[in-house]
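Working notes, beginning with the structure itself.
Of the protein chains in this complex, one is absent; all others appear in place.
Moving on to chain A:
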């Protein structure tokens, strides 16, 4: 079972991963976006870690809901409301339980991903974060976090040949082809941090 502390460590691990990869995310975003994805997420998750050190919600749902609100409030770009909605809806789907199973997490994360798709009006294949998140939640259905990480990474890599149909990159048309999507790349970091947190707990 996964408790509030597990979810706090997931958010801290994501902050570290985003920090580590910020330059790469911004480089990917400079090819097809406005070159701020790394710095925006870095600022957002730094704020998430900061508030989780000050306030300590005692349920998994509380941790993710607080993190999501913080992202919406601190990130000036589209990644704020998108990741904020993902975490907040996942948190709300987890409800008030003090501990949740991997299967509960899988179901809640699917609700979060569905909310992101509705908010942005995007579907898999549009070259967005959904191209990493949807395969990840599909793989997570069996509760296997390592499989979710692999699926998210493959999903992010598979965005390279796609033409963007959402967001600023869509204005580039065919010129968006040949570049890995920064949003799918950061989504793979989030899922990777989840798997890493689970491995750390098991050790």
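One rule holds for everything that comes next: a contact is a pair of C-beta atoms (placed from the backbone, for glycine too) under 8 Å apart; a residue touches a chain by one contact, two chains touch by 3 or more; residues count from 1.
Following the convention adopted for this analysis, contacts and distances are computed from a predicted model.
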Missing subunit (named according to UniProt) among the choices "Thiosulfate oxidation carrier complex protein SoxZ", "Phenylpropionate dioxygenase", "Transcriptional regulator, PadR family" or "PTS fructose transporter subunit IIA": "PTS fructose transporter subunit IIA"
Among the options A:38, A:81 or A:112, the absent chain makes contact with A:81
Using the definition of touch stated at the top, determine which of A:16, A:46, A:97 or A:119 touches the missing chain. A:119
Name, in rising order, the residues on chain A that touch the hidden chain in the full complex. 69, 72-73, 76-78, 80-82, 84-85, 88, 115, 119-120, 167-168
